[in-house]
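The complex is shown incomplete by one protein chain, all other protein chains being positioned as in the whole.
To keep things simple, chains are lettered A, B and C as they appear, and every chain counts its residues starting from 1.
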Amino acid sequence: MHGTGLPLVTPFETDGTIDSRALRELVQWVERRGVDFIAPCGSNSEAPLLSADERARVVETVVEEATVPVLAGTGHAGFDATRRQTERAAEAGADAALVVTPHYFQHDQETLATYFRDLADASSIPVYLYSVPKYTGVRLEPETVADLAMHENVAGMKDSSGDLVSLGRIARSTDDEFDLLVGSGSVYAHGLDAGADGGVLAMANVVPELASAVYDRHASGERGAARELNATLVDLNEAVTGDDGIPGLKAAMRARDAPAGRVRSPHLPASDEAVTRLAALVDRTLDDASLEAVE
Amino acid sequence: MHGTGLPLVTPFETDGTIDSRALRELVQWVERRGVDFIAPCGSNSEAPLLSADERARVVETVVEEATVPVLAGTGHAGFDATRRQTERAAEAGADAALVVTPHYFQHDQETLATYFRDLADASSIPVYLYSVPKYTGVRLEPETVADLAMHENVAGMKDSSGDLVSLGRIARSTDDEFDLLVGSGSVYAHGLDAGADGGVLAMANVVPELASAVYDRHASGERGAARELNATLVDLNEAVTGDDGIPGLKAAMRARDAPAGRVRSPHLPASDEAVTRLAALVDRTLDDASLEAVE
Amino acid sequence: MHGTGLPLVTPFETDGTIDSRALRELVQWVERRGVDFIAPCGSNSEAPLLSADERARVVETVVEEATVPVLAGTGHAGFDATRRQTERAAEAGADAALVVTPHYFQHDQETLATYFRDLADASSIPVYLYSVPKYTGVRLEPETVADLAMHENVAGMKDSSGDLVSLGRIARSTDDEFDLLVGSGSVYAHGLDAGADGGVLAMANVVPELASAVYDRHASGERGAARELNATLVDLNEAVTGDDGIPGLKAAMRARDAPAGRVRSPHLPASDEAVTRLAALVDRTLDDASLEAVE
Partner (left out) sequence: MHGTGLPLVTPFETDGTIDSRALRELVQWVERRGVDFIAPCGSNSEAPLLSADERARVVETVVEEATVPVLAGTGHAGFDATRRQTERAAEAGADAALVVTPHYFQHDQETLATYFRDLADASSIPVYLYSVPKYTGVRLEPETVADLAMHENVAGMKDSSGDLVSLGRIARSTDDEFDLLVGSGSVYAHGLDAGADGGVLAMANVVPELASAVYDRHASGERGAARELNATLVDLNEAVTGDDGIPGLKAAMRARDAPAGRVRSPHLPASDEAVTRLAALVDRTLDDASLEAVE
């Protein structure tokens, strides 16, 4: 995986059931706007709120609909559940598995390394490590990643720490075959500068064409322009990954008429205030980005 | 629920399968030593590492074997999973459900209140709130608890924050019918002094008779003696709920020949160093407690 | 030092100069209401905003006016400054020095132990350790305290961590000669239950008679009554040591006509909203406490 991917949101009906039709439409919606790969069942997909069966079905649906590679989120708190979910994703045709550090209990680095090594041994598809301290309270240290990267079935990592020092260390201590993916949209261009190979970005659910354009500018050598464009996305990204959360992310998507669907409980719908504010922020972001493109 | 309960550990075989026989023996082992109720599928039961089916079976087994009330842990990250797990616990004969705040996403107080209210509406057995910031990164504020306590199907709370200011506020803002349970063994006696009605204590897996004796002394008016006894348990409690974690908790239990079984992955077995150290700590604790009893 | 002391606020004129006359009146005001000792130049005295000369003068003034023992705050970030300030306090007649852990840089336990040992060697008056993680980001671990307590010139400690587990461990690992003082008013009675010998409490600036009554009840064996009374003080204490800060503490004092004076820059005066709210809270606290006394 390289280039710009996204933790695809899972559209729900008002009663909380998965809206498979909207999910298919959403795959098309983001593909038309240019993403390079899709990651269903990530954090922003509300995967922790899905059952194992639902997760498998979401992956199946996305695999069927997508023309780009699929990086399926398969991590649970326990090893066996993760192993089984990974196998189901493989059977459904996912290209690789994105595996969050096992959460709830705060495991040490040795435990995390054993966990990922055992999983990589067991998995029939490549494994991508996923470190997201905001949700798990735990981070994969660069030394641990460097060690795991030597496993032939560990193909890369999504680092959502937002810490460029750590990201740079990982980039330098892993080889070219290791796909290092930025998980923090606000520093996407800096992350690419630091040696990352792409990103998996929540904001790419709202503005896939802009997130992709950051990567494309960088790839074509226009690094300053990539950072300039990225700068126009910071306010939106901070909103939908910060206080407004997934309800805000989906509200921002709906402001663009994306088939985002509703949230699932315990998430509550975004407030009217947030819906209005985020719609304005989406508009402003699109304006700023197009102005920036002209300059 | 009142008096001393425990988040009963789940004994696993070396290969990670549940050792149901050991589980039954463990129920007897702790009952013989005097606990007042049993909470299967809590945090220290490694419940997040069990499947929904396994959780239901563990509750069934404990209900069958136990002669004391059973408070079944039923919380998941998502509302529907929690609702279903609660119903299965009810069908299995659990007396009430212990429901951790929904984790992974860090929900605000309004979201948490809605979640628990909806669950209490839906549940056929009484619901106990469970706040454990160490694992979830979220705490139930006293105001939220006071509000939820007015629901007729919210029967109580386990507070594992260790914060006596918060515990006292909850005790004062809820009525006598609300069962407030301390989740931090090191301040059990202080928590009872602050108005709690009992505790659900990890260390009661190791020294059920001593944890129970703290409560009994307090209940019989010997509050100073309760605190003195509790003081002898602090080092053990801090070890098995701190750096040594659940692997340490089970190692300490095995040092007393309790049928604790093994841990499940991603947990790794306690190191030899920890096993030796914890065995010595258990011995010292039993000695100190019996000396204290003589004084 | 034992019983109830207070970090006496420093009254300032509107222009920020010290109001020595108000300071003298304040000493009388709190003594009339029954405190057992006075700690000028503590955190709540805004000591970090005073010059070394001003601190020395404040101690002199308090020593002259007070009839109870004086525990002078003398800690700076650097050793030499602390040593000199301690000597000036000794010359001014202070009975002992209250020395906060050196702040700004986050020193490890070995560095802190060396610092306090060197200071205790150099000081002509007894030294009390002062651990207040809220302000310094550092805590004195129980092992460090136990070690320092063996120094003949280390006479005690003020622990403002609010952590009863830590407080209890310190109480058990130090001898009877070591004066352990609670720094968290909301858990004063629990702290006494845990083995503390008294307290140095910000809220005793507002309600010295009530803070003292908590201690007196405890000392006379009415421990439950001490906790009940303490419970009525929690809301006030949390306000004046929490979000409302020292501006709120002084506003609450002025609501009782105590000669608290103004705050010093960078502190801003409490907002009108806070002044009104705190005045009501003081009234309610006095009402609750007198009702409680009747019961």
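We take it that a contact is a pair of C-beta atoms (placed from the backbone, for glycine too) under 8 Å apart; a residue touches a chain by one contact, two chains touch by 3 or more.
These numbers were taken from a predicted model, which means no experiment stands behind them.
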Visible chains that the absent chain touches, using the contact criterion stated earlier: A, C
Option from C:107, C:151, C:256 or C:277 whose C-beta touches the chain left out: C:107
Contact residue for the chain not shown (choose from A:87, A:118 or A:238): A:238
Hidden partner chain, touching residue among C:1, C:26 or C:50: C:50
Chain A residues that touch the omitted chain in the full complex: 162, 164-165, 168-169, 172, 186-187, 190, 193-194, 223-224, 227, 231, 234, 238
Interface with the undisplayed chain - residues on chain C: 16, 43, 48-52, 77-81, 102-107, 110-112, 114-115, 118, 135-137, 245-246, 264-268
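One rule holds in what follows: only the chains that are shown with their structure count from here on.
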Centre-to-centre distance between chain C and chain A (centres being mean Cα positions), rounded to whole Å: 50
Separation of chain B from chain C, taking each centre as the mean of its C-alpha atoms, in whole Å: 37
Per-residue overlap in chain C, given as positions that touch at least 2 other chains: none
